[in-house]
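Coming up: subunit A.
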Amino acid sequence: MQGLTFDIAHLLAGTLVLVSFIELYQDRLTALINVYAAHAIVLTLSVAWQALAQHAPHLYITATIALVFKAAVIPLALRRIVIRLGIHREIETVVGVGPAMLIGIGLVALSMVVMLRVTAEADPLAREDLAFALSVVLLGLLMMVTRRNAVSQVIGFMSLENGLVLAATGAKGMPLVVEISVAFSVLIAFIVIGIFLFRIRERFDTVDIQALDRFRGERR
Partner candidate 1 sequence: MTFDALDAVLLIPLASAAILAVLPGYRLTANFNVVAALLTFLTSVSLFWVAPPSGTYLLVDDLNKVFIVLTTFVAFTTSVFSASYIGHEIEIGRLTPVSVRFYHAMYQVLMFAMNLALIANNIGLMWVAIEVATLTTVLMVGIYRTHEALEAAWKYFILGSVGIALALFGTILVYMAARPVIGEGVESMVWTVLVTKAAKFDAPLLNVAFVFLLLGYGTKVGLAPLHAWLPDAHAEGPTPISAVLSGLLLNVALYALLRFKMLLALNPASIAPGPLMVTMGLVSCLFAAFMLYRRRDIKRMFAYSSIEHMGIIVFAFGMGGPLANFAGLLHMTMHSLTKSAIFFAVGHIAQVKGTQKIADLGGLTVTHPVLGWGLVLGVVAIAGLPPLGIFMSEFLVVSSTFAREPWLATLLALAILIALGGLFLRLGSIAFGEARGSTESVHASYVPMFAHFAIVFVAGIYIPPALVSGFENVARLLG
Partner candidate 2 sequence: MALIHDLIFQGGQMLLVLGLAPLLTGFVRKVKARLLRRQGPPLLQPYRDLIRLMRKDVVLAESASWLFRIIPYVVFAGTWVAASLVPTFRSGLLFSWTADLIAIIALLGSARFFLALAGLDVGTAFGGIGSSREMMIASLAEPAMLMIVFAIALIAGSTQLSTMAAFMNSPEVGVRVSLGLGLVALIIVAIAENARVPVDNPATHLELTMVHEAMVLEYSGRHLALIELSSFLKLLLYVSLIACLFMPWGIAPAGVEPVLLIVGIAAYVGKLALSGLLLAAFETAIAKMRVFRVPEFLGAALMLALLATLLRFVSRSF
């Protein structure tokens, strides 16, 4: 049983990393949003599995939040924004997809190295989970810094945060997980609304961040 639990958790976490890679691969906004939804669903599954494995019912709440909020509400909202603001659909990247992928692989390797130095007393389930979570986090961050487009950056942030939730749920018997996931959902809501606000106030004609900080503190 232990072995199976282990493997499935492993599998799900691995899938999450994979999906992050797929996100990194996308070059069209709508597709990216869909992939993110998938990302959220995989997260839901793994959280649910953790709940099952750890006999921690409260984790189911986190799972539902993930499912409802991240897999449904947010993607819809984002899609609406894209349509409303008429953001052109392809994503301008800073580094090409290929290099981004390579960097991503490097990051995964790094996180493995860092995490596997952890002595094995910490139970393996948590340990592997952490390794995957870390790579998800790093990949999300990578996505944030390699995409020019605000929406894709937000998605990057959200997948980063999925990594956090993965880690949190992986941490056996960690308190406050629910609260934390709620808090983060609030945060994300803020960001999305923020984009809306800026749009509604007609202050930023595009959500390209370069336009956002056209002013950048001080005029030269």
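How these were chosen: all candidates are chains of the complex that A comes from, given by their letters.
Simple rule for what comes next: a residue touches a chain if its C-beta (ideal position, glycine included) is under 8 Å from a C-beta of that chain, and two chains touch if they have at least 3 such contacts; residues count from 1.
What you are looking at is a predicted structure, and each value in this text was computed from that prediction instead of being measured.
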{"item": "Interface partner of subunit A in the complex, by touch - 1 or 2", "value": "1"}
{"item": "Footprint of candidate 1 on subunit A - complex, ascending", "value": "114-115, 117-119, 121-123, 126, 130, 133-134, 137, 141, 144, 153, 157, 160-161, 163-164, 167-168, 171-176, 179-180, 183-184, 187, 190-191, 194, 198, 201, 203, 212-213, 215-218"}
